[in-house]
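What you see is the complex with one protein chain gone and the rest in place.
Chain naming follows the written order as A, B and C, and within any one chain the residues start at number 1.
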Amino acid sequence: MASVRVAVIGASGYTGGELLRILALHPHVEVTIATSREHAGKPLHYVHFNLRGFYKGLRFSQLDLDKITRSSDVVFTALPHGVSVNYVPKLLELGFKVVDLSADFRLKNPIDYKTWYGYEHPYPDLLEKAVYGLPELHRGELRGAHLIASPGCNATAAIIALAPQVKAGLIDVDRIIVDIKAGSSEGGSNPTMGSHHPEREGAMRPYEAEGHRHSAEVVQELSSIAGRHVTVSLIPHSVGAVRGVLASAHSWLSRDAGPEDVMRAYLDFYSGEPFIRIVRGAPPGYPDPKYVVGSNFADVGFALEARVRRITGFAAIDNLVKGAAGQAVQAFNIMMGFDEAEGLKMPPFKPV
Amino acid sequence: MASVRVAVIGASGYTGGELLRILALHPHVEVTIATSREHAGKPLHYVHFNLRGFYKGLRFSQLDLDKITRSSDVVFTALPHGVSVNYVPKLLELGFKVVDLSADFRLKNPIDYKTWYGYEHPYPDLLEKAVYGLPELHRGELRGAHLIASPGCNATAAIIALAPQVKAGLIDVDRIIVDIKAGSSEGGSNPTMGSHHPEREGAMRPYEAEGHRHSAEVVQELSSIAGRHVTVSLIPHSVGAVRGVLASAHSWLSRDAGPEDVMRAYLDFYSGEPFIRIVRGAPPGYPDPKYVVGSNFADVGFALEARVRRITGFAAIDNLVKGAAGQAVQAFNIMMGFDEAEGLKMPPFKPV
Amino acid sequence: MASVRVAVIGASGYTGGELLRILALHPHVEVTIATSREHAGKPLHYVHFNLRGFYKGLRFSQLDLDKITRSSDVVFTALPHGVSVNYVPKLLELGFKVVDLSADFRLKNPIDYKTWYGYEHPYPDLLEKAVYGLPELHRGELRGAHLIASPGCNATAAIIALAPQVKAGLIDVDRIIVDIKAGSSEGGSNPTMGSHHPEREGAMRPYEAEGHRHSAEVVQELSSIAGRHVTVSLIPHSVGAVRGVLASAHSWLSRDAGPEDVMRAYLDFYSGEPFIRIVRGAPPGYPDPKYVVGSNFADVGFALEARVRRITGFAAIDNLVKGAAGQAVQAFNIMMGFDEAEGLKMPPFKPV
Partner (left out) sequence: MASVRVAVIGASGYTGGELLRILALHPHVEVTIATSREHAGKPLHYVHFNLRGFYKGLRFSQLDLDKITRSSDVVFTALPHGVSVNYVPKLLELGFKVVDLSADFRLKNPIDYKTWYGYEHPYPDLLEKAVYGLPELHRGELRGAHLIASPGCNATAAIIALAPQVKAGLIDVDRIIVDIKAGSSEGGSNPTMGSHHPEREGAMRPYEAEGHRHSAEVVQELSSIAGRHVTVSLIPHSVGAVRGVLASAHSWLSRDAGPEDVMRAYLDFYSGEPFIRIVRGAPPGYPDPKYVVGSNFADVGFALEARVRRITGFAAIDNLVKGAAGQAVQAFNIMMGFDEAEGLKMPPFKPV
């Protein structure tokens, strides 16, 4: 099978680096362009120390649409929110298939961009065409997609934890609280006082606690499953780890249900999914992102406190893989007709 | 002022060690006995490496009630749940004032011991006499106490986070979920596979997720404030830190209220409290246990997601200090008529 | 190419788990047996949580030579020192090729076992036949090997850091001190007080500081390169990480030499090596095991303090990969005539 030539725009951040790591061994991909405004001209390993010895002929370059047109077939955009929206429409016009890892095309309702991201979305038509890149929900649409809007990491964990419960009608969808724990790599590669090691190590620190942007994606996707509006409140916390997101999605049972009912809901929903693993009973008892690090797996599970009818759905992912670059490649594989797991077959690491 | 002679029973664990650390500089205390079945005969620093150079004449000894009677005035018991209950009644009979750090005397209703701890409580009368050692709620009763039941660490954080909201009638008390993040020292000093460094470092791992024992204390204390039964579901998570507990207490507003109303509830409730600090607005924005490590402070705060009327109360403590030994000394100081802050005046450390 | 059927003896520890992780995707290997005395009968993911979803038909089994004979071609032994020696001779007799990850066949001189490991080696003849499995030194011999003695993790780092300097005659080989920093996974999967998270996190702790067992391997291999006896003193320290070993090999120049001379020594020695990367000048400046985690790479480099003629060679490895399972697979690949990098092609992770 001939290789697909891939350009990665915004290749110097953590998401860009993780894309490069995964694509390095993808049998049907050749990365031809990796752009970085700041590091143009430097070898990739000046930033991504792990990639020393890989991509020997490739250096960071400035974004140049002509050059991309000549040398690429598909474009991954790993740009900040509000920046992607300036490039993706042109790339689509030029005929590229695009996998966008920003939030700029994830939401269907243009008003949500005003509410959550503070800007008027200039391409509402593209919002309709974009496919939300969560294969467990949108595999069919991904097959013919031209624009994939790859989900946020916290949103991925929240949706994966809750979708089976919502689908099965188990919970009161008016009162869902998703308490998220996240490692430091989620904050990106830019040093700040909050990410300064002496301040960040061992932290347990709420952030965006009065309205987290990923809420919009979660509400959109779960409402679609529920067939009605669901109310979800997300609240993330920075905790002491580099990689990993755990979503603890708390709600209250809406009808009598025991552990076996909940289990059935998960088994039904995720039957045949290549990257979902259900953790229940066997050690370590509940999902822990520690045991998916380095992989595209989402470990899911749940806890039921029967005494008070509280139910918690858990999803544990590696924020840079299933929460970003890995999921983007998974969706890309589907879009291109490749084996969905291509480039993503490695087991997680333990211990790490 | 003459020194009070103190015996620490169960002095080789983390709580016992922290008591010894704090009492080492308490101006009105002389520790005369430190018992440890396993380490009897050894100097304290064989276990508590930090105490090298302190307590030079003291070694761990076997528990010997006669010896304690001859040499002590007050006893701190830092024994496991279900063990304390065998010693405390005898100590009270012998005329000691006792500060018990186990759960064995925290609950007023004997049935709760059957439900949560799996044993029939043999001394229901003592449950009535014991004072729950949270000074912010029971300062008056502590003054004349003979038996202090020092609160659990997770319970302390949960109650401190929620009490002002409950008192002010701000929230729906039928649907409270307390999501707890805790450092590894909370699990005690006994090595297990779950505490093995390669497995524990960077974890985000739910435990006792279907009914956490500290729930009983929290329900008891908050119901007392509310004047009616409240429903609280606690769910703890092990996260990557050694010290620290953060309680994120999620619920839904029961009436219209803005941030200033919530703030007023906290200010009113904690006015004049020596160890409560309210974190709001100023950096770091929300409480983080990292910034109380080494101290008896509880940093409290809240987040209000007005859009969906979700409110979260936060409390951040050092689990070994305000969550255990420090709070026990604070209650002891009140009981003995000392300055409440004696031995506990140090600011936290930053960074650590 | 037909698959080689592989048995892993001692498959429940960290080294065994890492072998299983690597071999899971090895295109020419089928793992048919994974033994564990303690966990026989359980699925692999009861211990190796990361492997959930892999090796679906395989469970831990008791060691049974008949069964191994029927179902395997090559055996990896990941047993403790002093235990391997009881099984390897039988396996060789039965005609297996064996890759042994213990220390039991690494040393050529039987007396060294008495000195360093405290036992009389019962098979001195096998010591002669065993090939020390460091491909950078023994690739040729590995090709026809029947018994590979896979190197220790600290020894691997020390030898790789020093070999080019010794070969080039740059240093005083009578006064070499290798200061080693190691992550907690080096201590294995058995919980102890020293590995208890509250005690281990953030440690900087010397161990085996008066004679580290890996010294014998290092002296053996470097003396062989030098053509004379070299004196090396190893001193390891536990530091705050899960994976990773850094060897800082300090010595004094024996002749005038500048950075370019040292660089040439490294370039010459490691020319063409698939898993050696030289870090010098470019960021991060010196090797750091953090940037090889999850891979079989050894990053090497050096520092020269001209003022006092002190030279330090650095080697950074993932102790479970290049320091154990990865290197064993690399040597196995060579022995079997496979592509040396088979199963080991993944770049490291960053950040992790």
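Everything that follows uses one rule, which is that contacts are C-beta pairs under 8 Å (C-beta built on N, C-alpha and C of every residue); 3 or more make two chains touch, one makes a residue touch a chain.
For clarity, every value in this text was computed on a predicted model and none was experimentally measured.
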item: Contact set of the excluded chain (shown chains only); value: A, B, C
item: Residue among C:P80, C:G169 or C:P206 that touches the chain left out of view; value: C:P206
item: Sole contact to the chain not displayed, among B:S185, B:Q220 or B:T312; value: B:S185
item: Option touching the unshown chain, where B:L65, B:V83 or B:M346 are the choices; value: B:M346
item: Contact with the hidden chain (one of C:A316, C:V329 or C:M346); value: C:A316
item: Residues belonging to subunit A that touch the chain removed from view; value: 14, 183-185, 189-193, 195-198, 200-202, 242
item: Residues of subunit C (touch criterion as defined above) contacting the omitted chain; value: 175, 177, 179, 181, 183, 194, 198-199, 201-207, 209-211, 231-233, 235, 237, 239-246, 248, 250, 252, 284-286, 288-290, 303-308, 310, 312, 314, 316, 351
item: Touch residues of subunit B, complete complex, unshown partner; value: 14, 17, 21, 24-25, 43, 45-46, 48-54, 185, 242-243, 277, 279, 282-284, 288, 291-295, 297, 299, 345-352
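Basically, only the chains that are shown with their structure count from here on.
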item: By mean Cα position, the chain sitting nearest the middle; value: A
item: Intercentroid distance (Cα basis), subunit B paired with subunit A, Å; value: 39
item: Centre-to-centre distance between subunit C and subunit B (centres being mean Cα positions), rounded to whole Å; value: 46
item: Shared interface positions of subunit C, touching two or more other chains; value: 14, 185, 242
